[in-house]
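A single protein chain has been removed from this complex, and every other one stays in its place.
Here is chain A:
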């Protein structure tokens, strides 16, 4: 793994405080997801009591959690109810401090710088001068230049070798720091202080900072710093700096004492990245202020799912329009805006379609982009992308696959060769986006079809659930090849996506059976193959897909019918998930109220979200355990679900290359 790939560290050393969020983010994004999954002791802590009054009031009361002590304010929820293993698509996509700052880009760098200076001042005037200078030098350096791991390709942090990765990181860090220290970048290198002293100094600094910065202190203990750098959606810019400082400090300390490395590594991984918890009133309020889309929260908050974003859909349009025209700096590129609205209204559904549309919009955005005066192309663009992503995310939470695509795009932006002119850089980015769409999506689909078709024989009865475009291609291709088989399309309310699929299949002349998921256990007797699509396949082989997939897979397994998941590898994610609670998306509860074609079923109509005795839950995704999956068909071939981490390990290197 080429962690020291970039030789441009030196010129950047001078740019104190201009660390673009994007760059910092990338490091974070790379490192965090695996930590999130791998180390979460329990994915969710179920709140013991059901609080009803919380439903009608604000989310403030929705979280019946003990008030976090001031020291732990930075991650108030970490110890309390944070579903540690959970995943917020926004997190992998958005930078630590940049997301909320959509439109506030200017102040961002400012605050970064000011806090950096603050540290410097502090070190000079602090009560621990000898110690301080020893520690502070590396701190500042890391603050200034993007530290080497920034350029780690996502392949860097393999889920299977986290230890190596960490060790590498430590090493490279150490080398870089030592060199720079020798250059006399800061004060002269005084005699190395002992571990304990340095640590004490860091603690003290942090404490001082906490006092100075009202915005929030960090946890005093080292282990708790782990959340550092995490892509915390709503942390303020200054907080972001703070986090970075912490991480810098931590790295410093780890590089300072190689003997302790192992220990440090463990600590580092202790706490996964915090993510937006929508039952945290304070943060939700902050995020809301910043958001372009006006989000009316549902009053209907279902127990166990309070941490997910839950908003009323469909009412945002007017306010969105007014905001769009009122604030020049705030409005997104028209292409992005259009795609966002399509997400919002539900006109654009399906993992691949959404992802392609998003990439095309970004392509257009990059085409129209020109660097504002006194800005640096790479950094400003990264920031732009971030704010656009956060806009899209408020329209509809991004899917995991889209998160991966954005991660790819941002890596490419950061890795652009510096000598390229703006036009060249833009051209190369556009080419990269095109290549991604071609290779990872379109070509991948073709390959999957090629593999999967082999598994359909004459006389088969293939079952599919909902509407997956890959599965549709497979069935059509098999039909085209003249195979004689029958298709069972299983559908479910409220989306009834299967109807469209059914129509298309019928128009091609396939023999179909259409049924609802209720009839699964009956229809499965005659089925010989189950083909399913997926929104994502996670590192433990769990398939994350439209709700109902798990039931289909389980019934199929019970009847010993092989379940084949068709999924492109760009949708793979190194997170681990065991249930459908920690990360999910809530659909519109009103969709459950009306039954299509049954006017007489009015029992739920006029339901009130205020009703303490009624909660409507419309989930979008669920998690299928790997036990029920016979194989995952990817463009790389047919593999068992246990090989998903292998593919992640072997192929992530490729992504940034």
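The rule is simple: contacts are C-beta pairs under 8 Å (C-beta built on N, C-alpha and C of every residue); 3 or more make two chains touch, one makes a residue touch a chain; residues count from 1.
In this section, contacts and distances are computed from a predicted model.
S.K.: Pick from "Histidine-containing phosphotransfer protein", "Electron transfer flavoprotein subunit beta", "Armadillo repeat-containing protein 8" or "Translation initiation factor eIF2B subunit alpha" the UniProt protein name of the chain that isn't shown here.
M.R.: From the listed options "Histidine-containing phosphotransfer protein", "Electron transfer flavoprotein subunit beta", "Armadillo repeat-containing protein 8" or "Translation initiation factor eIF2B subunit alpha", the omitted chain resolves to "Translation initiation factor eIF2B subunit alpha".
S.K.: For the chain left out of this view, which of A:454, A:521 or A:602 touches it?
M.R.: Touches the omitted chain: A:454.
S.K.: Thinking of the whole complex, not just what is shown, which of A:201, A:488, A:581 or A:631 touches the missing chain?
M.R.: Of all options in A:201, A:488, A:581 or A:631, contact with the hidden chain holds for A:631.
S.K.: Touching the hidden chain in the full complex, which residues of chain A are there? Just list them.
M.R.: 454-455, 457-461, 483-484, 525-529, 562, 564, 630-631, 636-640, 642-643, 646-647, 650
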